[in-house]
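Next up is a structure, given as structure tokens.
One protein chain is absent from this view; the other protein chains keep their places.
Chain naming follows the written order as A, B and C, and within any one chain the residues start at number 1.
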Amino acid sequence: MEVSWVELIKLLISTGVCWTNFVLIDTYFGLPRKPGVLGAEVIGKTLEKMGGDLNGGYFMGNIVCSPDASAGTLMAAIFYYLLGFKGGLIATLLVYIGNRLCNDPGYAGTFGTFSATVIIHLLSGFIEPRYFIGGMIMAIFTIQGLYHVGASKVLGYIGRKLGMI
Amino acid sequence: MLYLYYILSVVISLVVGFIIGLPVEIDVNSFKGNLFFPTVFVALGLTAVIDILFNLNLVFTLLVGIFSPLFSKYVDLIFPGVSYGG
Amino acid sequence: MKVGESGNVELLPLVSIFCIVIGCIGVILNTHYLDKIIMLEFLTGGLIGLIVSFYYLDVAILTSIVEPVSTVILLLGSLKYIYIKRSRRRYSSKLPVLGK
Partner (left out) sequence: MDAVLLLIGVISFVVGLRVFLTKNRVQRLLYLCCLNFAISALIALYIKSPMGGVVAAAYFIGSTLSSNAIAHTIGKVQRLEGRGEW
């Protein structure tokens, strides 16, 4: 099989767009400031003991424990790929209900899904929506799967730079 | 032309929510709904669901516009925030 | 660039069977109960993927709704076991000890 360079460039651009979207929205709605539930506090304390940053650990724990803007971006990409622009609006409703089931006020997930839908709709002339699914998986792999201590340091630095801690 | 129904449902839900007496200011940390936050997104999502399953007309738009502020008013009774008890 | 000469290989059954086999080995080899429950979650993800890859979509939706309920019941049982063990160790001179 053949993998062309155009596909790789599209994947890299969509990775950057998804990463910027969910990190900025999650930081703005205060995920690194405090742990919402007990599990996020455990993950943050453990990552601090391993040599990372405490607020970045709270960020990663909140992603694990409730569907925030990261899950919202993935759901928006999937539903835009299957149903078009109306699918993004349905994904907003589903992510809101899932947020409330996981004991969260639901601001971050809802705004993240809606902004991701608008961005995918604006960029859909150049990049097809299926590349955004792969880009979101790549973006979540760089945070949760590659090297946890370094990722928590980067997230803590971004949160401190934006003045949200 | 079809996007006019979406705008109409959002406008009806905002007017009904203002009549019911939902609070205007936005508090990020509380579990209660206000005039803008769940109301607009619930109205858009329900309109999209009805658009895919059936066809849109004025009756469905009016029903969605009445239902979504009521859902937003009682949202802390439907999905309450749980305190784990220390 | 060339990656490989594979035909139409579907990827979801491969990933699901990999998750199921590794999860079974992990459930057997780990000894702490929380490790066992985490590997059981890993196995269940592969199981739902395998159900979806044969197009039984209603069974997959029902399984993915019921599965957290069983996990929560297992975790509540393990917490209750720890409470009982700890309280018996503290008051072991006054309470009758059934075991041992």
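Methods note: a residue touches a chain if its C-beta (ideal position, glycine included) is under 8 Å from a C-beta of that chain, and two chains touch if they have at least 3 such contacts.
It should be emphasised that the depicted structure is a prediction, and the values quoted were computed from it without experimental measurement.
Looking at the complete complex, one finds that the omitted chain is in touch with A, C. For the chain missing from the display, the contacting residue among A:Val17, A:Ala40 or A:Leu89 is A:Ala40, taking the whole complex into account. Taking the complete complex into account, residues 3, 6, 8-12, 14-16, 18-19, 22, 25-26, 32, 34-35, 37-39, 41-42, 45-46, 48-49, 52-53, 55, 57, 60-61, 64-65, 67-68, 71-72, 75, 78-79, 82-83, 86 of subunit C touch the chain not shown. Mapped onto subunit A, contacts with the missing chain fall at residues 1, 3, 7-8, 11, 37-43, 45-47, 49, 60-61, 63-67, 70-71, 74-75, 78-79, 81-83, 87, 91, 94, 98, 101-102, 130-131, 133-134, 136-138, 140-141, 144-145, 148.
Note that in this section only the chains that are shown with their structure count from here on.
Averaging C-alpha coordinates per chain places the centre of subunit A 25 Å away from that of subunit C.
Note on chain placement: the centre of subunit B and the centre of subunit C lie 38 Å apart, centres being C-alpha means. Every residue of subunit B that touches subunit A in the complex is listed here, in rising order: 28-31, 37-38, 41-42, 44-49, 51-52, 75, 79, 81-82, 84.
Subunit A makes touch with subunit B in their complex at residues 29-30, 37-38, 83, 86-87, 89-90, 92-94, 96-97, 100-101, 103, 105-107, 110, 114.
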